[in-house]
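Only a part of the assembly is drawn; its chains keep their places, and the rest are absent.
When the chains are written out, they are named A and B in that same order, and each has its own residue count from 1.
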Amino acid sequence: ITDCSMSLLPAVCFVWQLSMIILFGVFVRYNEESDTHWVDYRKGNNITSDIENDFYFRYPSFQDVHVMIFVGFGFLMTFLKRYSFGAVGFNFLIAAFGIQWALLMQGWFHSLDYTDGKIKIGVENLINADFCVAGCLIAYGAVLGKVSPVQLLVMTLFGITLFAVEEYIILNVLHAKDAGGSMVIHTFGAYYGLSISWVLYRPNLDKSKHLNGSVYHSDVFAMIGTLFLWMFWPSFNSAIADHGDGQHRAAINTYLALASTVLTTVAISSLFEKTGKLDMVHIQNSTLAGGVAVGTAAEFMLSPYGSLIVGFFCGIISTMGYIHFSPFLEEKLKIQDTCGIHNLHAMPGVIGGIVGAIAATAATNTVYGDLGLENTFDFTGPFAKRVPTIQGGYQAAGLCVALCFAIGGGIFVGLVLKLPIWGDPADENCFDDEIYWEVRQFLLTHVSTGIKH
Amino acid sequence: ITDCSMSLLPAVCFVWQLSMIILFGVFVRYNEESDTHWVDYRKGNNITSDIENDFYFRYPSFQDVHVMIFVGFGFLMTFLKRYSFGAVGFNFLIAAFGIQWALLMQGWFHSLDYTDGKIKIGVENLINADFCVAGCLIAYGAVLGKVSPVQLLVMTLFGITLFAVEEYIILNVLHAKDAGGSMVIHTFGAYYGLSISWVLYRPNLDKSKHLNGSVYHSDVFAMIGTLFLWMFWPSFNSAIADHGDGQHRAAINTYLALASTVLTTVAISSLFEKTGKLDMVHIQNSTLAGGVAVGTAAEFMLSPYGSLIVGFFCGIISTMGYIHFSPFLEEKLKIQDTCGIHNLHAMPGVIGGIVGAIAATAATNTVYGDLGLENTFDFTGPFAKRVPTIQGGYQAAGLCVALCFAIGGGIFVGLVLKLPIWGDPADENCFDDEIYWEVRQFLLTHVSTGIKH
């Protein structure tokens, strides 16, 4: 690592943050629910109580999602024995940058007020910014320990940009539904990260093999991440769902899918180890697959047993992925996937997209009710004539869009990151905090202090 | 551990999860607030805004309770130096199974729609399922480190079943109130676990004595569990309380009782150690006793100082329990209670039931108001003529029911678990993750990586 590449980090942070300030100054304002004119707006729209401000519908879910982004993703990646600072610290850095850039990118596409050319933000924008960042944090999982913080920032800059465009195409142009983002977030994020990792393939990564693993306490730290992701996933999938039954149903479906996943993950983990033991890698990751896969259909009338079925199969597929598919991916396809995001996000994400397409196709007026069907799929305005079977096709198309943007974008960004200017670690220094962090002392040794008891 | 017993775990997980899917398919549907017909229901019932969907009254509390179940209970039990995987991992497993089984069992008793024979679920059912599981997780505390995961699953299957029945008797037949579950959850869960532990008594547990203790960092991990339990306990006790003042008051009472408990726990802990030092075991556990004991009466007009008094005594009793009663329990009564649930849940739970009975008996129209009294105790329908003094008697009866189910059920389940087919650890392998988990490396040693600074 040269001095030059290390001085890149402060420069990038400063310049990008300054750009954010300028762009926010030009473009971003409060929306009618977070502006002091809310009191006038309330009166003008016959809103009887402040409690009907969108803040109260979504703020608790927002905070849960926020925890998933910063503690969930951050701690999930602390499992490496000597890369916990990088896991939680760089996750923090890129998420903090990403949410700002996402507010702008998503704002231009979704929240632009054409009367004054300003982006008007409220709590739903904050949630969407967190969602957008989630895609990039998933991608970080593939390259964990093998890239520099500047590379991560570049990856995030492009990732958010690509995300905002594919999201616009999927949700607005195709009018597909994706409440929990199986397609928009997970499929996109995972294949984006895997494509980058493929381009950045390191044939001699073995040199740091001794650090590419966990130690007892780092596995416990990682469980903090796992559990906060698992517990708050119902909030994730319901955060931007429709008020009322939409949010309610999305939470129930997610709760059930995740519960089911835990049991099949444990079953497969124990079944495929010679001695019948469990592997923390599976418990930390595959237990979450049901939440990913129920994302698109979370708001639909998937029914409780439908959610359980989705979770059931995802637990199996994801754990089998860790056992059989990850080694294949590394050896044959030359994709080094540190956290196994292919098993946790890519496959379950694609399954989620397919489940969503099927569930949409199968939707009927009998099950949903006339108004319910219209509300759930937003068959209004230009889409008033769309019917469930057609919707199913558009859902499937949405999945393809996510895949194209992810793989195409990932290869492009991977090539950018291959430029020899970013200060990435040498093969023998991967998975090691000491390159980017001041590490004072590794071990807690007992120092006699001469206290008289 | 034979191969046979280890292959039991995958089999149980698969078969039980499949059964859940089938039973959910036959029985479980969304209720009117989580179904797409909500929009029709709203109109039919003159509900002015989506914000009056029960989701918005209870979802924030639900998520807090969910954290208590998975992070709270899970991390509280990580205190053992070499059983953190088992603590947090098996807690995860049995809770994920338990919530599904609880939705069914409680559903049949409480949420069955007799018009179509379906259980209709909403957010309140999710909370109740978490509550039901809490009872089994408490029981896990008594046998922590001494049973196999399959035994835990069996314990949970029976525990949830017993819970649903005793809960139905206490809440519906006796019409006792128990917002925070001092009787229904804590008394039941604790004596259920202690009875099982009594049946499974291991005379030679000394062989793994060297692992039955904490290490510096595992005590810090356990504090994560303690604090999330402590902080979110107001949500636990108010989660299913009445809308409006009921939830509000339950939160206040619990907040105060817990604050008071902390001070007396510290006092007793310091007082009874020869050198005046504090013991982390007490801080991790006894500080929570006030939350347990204020559970039944949380919704009542206990008044702020009443809550402080409850917390005051429970801190004392619980800490004294750890110092004096736990050794007695083990040596004389042959009950090995790994986490000391007798001190944290059993005694405070019984106190909570008694406090509830007294508070109900003492309720007056002057303090509660006519409508307030009727609302708080649900003196409506078949119970319209009940008066506080009678209610007090039924509260006491409820406590007895909880105790009977717990001890009777616990002994029966203990005998089932004694069958030599479950793969439980040998005496010398108790409290050791290495039997059930792949453990890669215990210590973080400093490996020189040759980085040039």
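Assume a residue touches a chain if its C-beta (ideal position, glycine included) is under 8 Å from a C-beta of that chain, and two chains touch if they have at least 3 such contacts.
It should be emphasised that the depicted structure is a prediction, and the values quoted were computed from it without experimental measurement.
All protein chains share one sequence; of the complete assembly in this entry, 2 are displayed, while the total copy number is 3.
By our rule, only the chains that are shown with their structure count from here on.
Here the CA centre of chain A is 32 Å from the CA centre of chain B. For chain A in complex with chain B, the touching residues are 48-49, 51-52, 56-57, 60-61, 64, 81-82, 208, 210-211, 213-220, 223-224, 227-228, 230-232, 234-235, 243-245, 247-249, 251-252, 255-256, 258-264, 266-268, 270-271, 273, 275-280, 283, 287, 301, 303-305, 308-309, 312, 367-369, 371-373, 375-376, 428-429, 432, 434-435, 442-444, 453.
Listed in rising order, the residues of chain B touching chain A in the complex are 1, 3, 6-7, 9-11, 13-14, 16-18, 20-22, 24-25, 28-30, 33-40, 42, 48-51, 53-56, 59-60, 63, 66-67, 70-71, 74-75, 78, 84-85, 88-89, 92-93, 96-97, 99-100, 103, 121-123, 126, 149, 216-217, 221, 224, 275, 435-447, 449-451.
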